[in-house]
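What you see is the complex with one protein chain gone and the rest in place.
Naming follows writing order (A, B and C), and every chain is counted from residue 1.
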Amino acid sequence: MDMNFSAEDLAFRVEVRDYLDSAMPDHLKAKATQGGGFSHDDEMEWHKILAAKGWAAPRWPVEHGGTAWSVTQSFIFSEECTRANTPTLSPFGLGMVGPLMIQYGTPEQKERFLPKILAGEEVWCQGYSEPNAGSDLASLQLRADDAGDHYILNGQKTWTSAAQYADWIFVLARTSGEGKKQEGITFLLADIKNTDGIDVKPFYTIGGTPAFSDTFFQNAKVPKANRVGPEGGGWTMAKALLGHERTGIGGVGNAKRFIELAKQIARDTPNGTDSLLDDATFRRRIAKLEMRIRTIEMANLRTLASASHGQAPGPESSILKIVGTEATQEATELAMDALGQGAQGWFDAPEGTIHESSRQLQSTFNYLRAATIYGGSNEIQKNIISKHILGLGALG
Amino acid sequence: MDMNFSAEDLAFRVEVRDYLDSAMPDHLKAKATQGGGFSHDDEMEWHKILAAKGWAAPRWPVEHGGTAWSVTQSFIFSEECTRANTPTLSPFGLGMVGPLMIQYGTPEQKERFLPKILAGEEVWCQGYSEPNAGSDLASLQLRADDAGDHYILNGQKTWTSAAQYADWIFVLARTSGEGKKQEGITFLLADIKNTDGIDVKPFYTIGGTPAFSDTFFQNAKVPKANRVGPEGGGWTMAKALLGHERTGIGGVGNAKRFIELAKQIARDTPNGTDSLLDDATFRRRIAKLEMRIRTIEMANLRTLASASHGQAPGPESSILKIVGTEATQEATELAMDALGQGAQGWFDAPEGTIHESSRQLQSTFNYLRAATIYGGSNEIQKNIISKHILGLGALG
Amino acid sequence: MDFSLSKEQQMIVDSVAGFVKDEANVERFREMRETEQGWDPKIWAEMGEYGWLGIAAPESAGGIGGSFVDLALILEQLGRGLSPEPIIASVVLAGGLLEQLGSDEQQQELLAPMIEGKTSYAFAHTERQSRYNPTDVLSTATKTEDGYTLSGEKTWVLNGHAAEKLVVSARTSGSQLDRDGISVFMVDANASGLSSKVVRGMDGQRTAFISLDNVTVPATALIGEEGGAAGAIEWVLDRAAAAACAEAQGCLQQMFELTVSYLKEREQFGSKIGSFQALQHRAADMFAETELCKSAMILAAIRADETDADTRAADISAAKAQLGTGGWFVDENAIQLHGGIGITDEHDIGLFFKRVRVLQGLFGDADYHVDRFQGLEGFDQARG
Partner (left out) sequence: MDFSLSKEQQMIVDSVAGFVKDEANVERFREMRETEQGWDPKIWAEMGEYGWLGIAAPESAGGIGGSFVDLALILEQLGRGLSPEPIIASVVLAGGLLEQLGSDEQQQELLAPMIEGKTSYAFAHTERQSRYNPTDVLSTATKTEDGYTLSGEKTWVLNGHAAEKLVVSARTSGSQLDRDGISVFMVDANASGLSSKVVRGMDGQRTAFISLDNVTVPATALIGEEGGAAGAIEWVLDRAAAAACAEAQGCLQQMFELTVSYLKEREQFGSKIGSFQALQHRAADMFAETELCKSAMILAAIRADETDADTRAADISAAKAQLGTGGWFVDENAIQLHGGIGITDEHDIGLFFKRVRVLQGLFGDADYHVDRFQGLEGFDQARG
């Protein structure tokens, strides 16, 4: 048991650091120093740069374009990305539907979709939640009626992140109303841009940006060739995705970035004749959370190390989602508190009023209230732990 | 709306303070400065002193020996008792069965019992919980079989506080196994010392003292004259008691005492070349909790002020039990932390090793884990709030 | 000691509640946040006519001469409708300074029209370096032959974008952190040399950054004694903190009620989500913290009229810290229990969320008030 970096690891770190430094365009670097309020275009630009290097999907199997990195190397890579404040790649293709297709897709699907996901040429979004099916996902009502070689979809999805930018959407749809709710669900891939009858309506969040959409389906046709897994097997597909999503969402990289941001703001914020980073109370608050995040990071590493390449970790990763999202929210609160009265500013504040590195912070702080809700709310994660790990679910 | 003390109030405060100072025997004052590890005998001695003054049961109706104090005066009295670190009187007679008898007792019961409760001549204990009926009190199994002019009791009570010192016990017993569990329960008064077939077996807690007992009943006879309320009306009696108990247990007086103890220890504890009370982190921890306790105290005052004399407050007092017991526990933790390594000492440590004011602290700290459990655990209190205040109980 | 509402107080509460329902409700706020001014002068005038703005002001200046508790009760109700009218900025802060320091003439001339709702003011005080320290002032006021010349920069001035006049703090002597040497001046918002930048806040309200570049004012612009404003500034900032607790209380109460309603209405897994015990207990915790905030807010409002500065400070700090801890618990869980819908701009809960978060930070966050509390003289003393 050790955490030592071998000479190879250290060389790898240098390679990654040098690469990120040389590959990251100046305009992205400029945004990175302002707290990383990256646009969709920025993310895709960075995706393509990494893809060209072969580093867009490090944990995919090598035959599909992944790297053969060890856990240590993956850790080093993510540390260096955090350090350089690179844009975070959209998880829906690379982290979710991609790995699912690798596991369950047909050869045709793999050939059709994986290269474009990897290259960042097609953007994906996730159609899971519906207005009446949030935590209780299995109650979903989007109908997919059998029409020979295709399904006809009618209904509504909501909370579709970044649907306005997406080329494709993967949806859970109801192909049967018989039997257990879970058994009538099917996993489908739909061309969100070019399918008649699919309408995307972005809406605003408390963060002041249209981060999510409602997606409406009205007699929208989806070829059966775009089904992943068997008809009625959608719930199995969804569960296979879950583990990936949990570690992705709970990841501590974001929390670490916000801790650094809080420190940076505190360092730059005069407080009487000192800086706020000299304030005893504030220092200790930062320290507490930073220590907590080290602990969570170690738990993340242990989980990653125990799951082999290309596989999702087990239900114990639920704890990472819970504590990771809470730590991330807390880190944004800390950064907000560092701003003092400045926390009330908004991203369109005139130059010279708010700390430039915090220009996106208030919006992100608000938006990230969603972190403990989406991807299976933290309450749902606790149900999962209680049922699947502690064996308390089946008690009467 | 005001918190001002009138000239009369201020004069009353002086009167109380002077009285407590003159009335409290030196050996009790000595213990008070050592963190108030009072014995049962100390408590009863103090009870009799207060009773002689007419101040043992301030909130009883005047005709039964209470005072006619205003809410403000009651508050002043309790503040001064906290300040003087007086012993706390046992609540079972004065705060629980006494008020119940005033409300529901027969004239004979009132005449027989109330004066002796008031005078501290008879000590009471509470027989509610059983090994299989804790939070689920209505499942109690202590049988009371009808035998003409008396009941015959068989079964076991547990968690009987201070039963070894008691003259009387009030019990909830099952007089019927028919219908709803709650409807077969009857409230009885038993002479715990002189009834054949009642056996008291004290047991040790993690505080290292025998604070509780198991109480066994084997064909023990209790006259029907000792029933409070109708047969089968015990649950109503228990609910009537509950409000009193909740505010009693959650009271902030204890929390304030432990805050003062933490400060005293910190003041006396060298920390390098300063005292611990100069430590920035520790000061702020004390301050946080002290501010919280001020808030809880204000909530207590509002609750007391809105309930008239002799009546129990409504279910909203559940919050006082929850937050009051948590603050009390936290205050003991703070005092323990102040001791540093000394927190590992035990009450029998040789002189000169542990801070003398903390001699009882480690024991109390451990014992007080019970505060969030007894009197209806905090989880049960939340069920009560949820059901009776928020109306969430009846949802399907 | 008495915590019940008087008949008059109950009447005021009822009439403000009716006003919020009919005129100053959240729908109205949604309209206001899209406007440049951010609040409605007509509503302000109505508030003046009803006597709400002058309820705690001295009768000599046209006020009602009531207690701060009366004002707090009004703010609590207004908080339920997210009313953005600048009561804290104009009445509690700027008005409070006029009340405390102004001459009879100044009160007649300046305070009276404002509490009638005919105009509004702001208190331009905090600076880039001052954070929450009430006596950290770098702006200067230099004495001239017939007045003063003011220079400096003021940040996050509440209502600074809309006020007709600003009460500006500046040093007439002493250095940055001295209590002595701070003076306050009445300055026209359109004075020459004064410029401002308007900042839209995350709560949809507006503040301004005010630059003073050799702004000249006459000697009569000085409010109170030269160099002696610190005590009054501390007093108004404490009252503003108490006012923030009161307004936040209205928000929290509304959030709590919205949340309990949602728990009774939303179905998942074939049941109302309010039937799930984990959420019931969370709601019970929210109830407890909301009630504690209410108690703390009343305590703060009562203490706002207290003359002993340390007694006032201790309990107002306790209340403001409770808003930052227990109030924040209610704030974040109201969103959490609403789930996804709670983070849409369309739902009201998020508007309250943001307003509470801002109020938490105004006039000292929890950290500041804990620090202040432990620094009070009484903290160290053995009880005696």
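Note that a residue touches a chain if its C-beta (ideal position, glycine included) is under 8 Å from a C-beta of that chain, and two chains touch if they have at least 3 such contacts.
This is a predicted model, so every value here is computed, not measured.
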Relative to the complete complex, which of the depicted chains are touched by the chain excluded from display? A, B, C
Looking at the full complex, which residue from C:196, C:280 or C:374 touches the chain that isn't shown here? C:280
Give the residue, chosen from A:153, A:296, A:339 or A:370, that touches the chain omitted from the document. A:296
Chain not shown, touching residues in subunit C: 276-278, 280-281
Please output the residues of subunit A touching the missing chain, sorted low to high. 1-5, 9, 70-72, 75, 83, 260, 263-264, 267, 277, 283-284, 286-288, 290-292, 294-296, 298-299, 301-302, 305-306, 316, 319, 322-323, 379, 381-383, 385-386, 389-393, 395-396
Of the residues in subunit B, which ones touch the absent chain? 129, 132-136, 139, 158-159, 203-208, 212, 269-273, 276, 281-282, 285, 329, 336-337, 340-346, 348-350, 352-354, 362-363, 366-367, 369-370, 372-374, 377-379, 382
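Note that only the chains that are shown with their structure count from here on.
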Mind checking the centre-to-centre distance between subunit A and subunit C? Centres are C-alpha means, answer in whole Å. 38
For subunit C, jot down the residues that touch at least 2 other chains. 370-371
Enumerate the residues of subunit A that touch no fewer than two other chains. 281
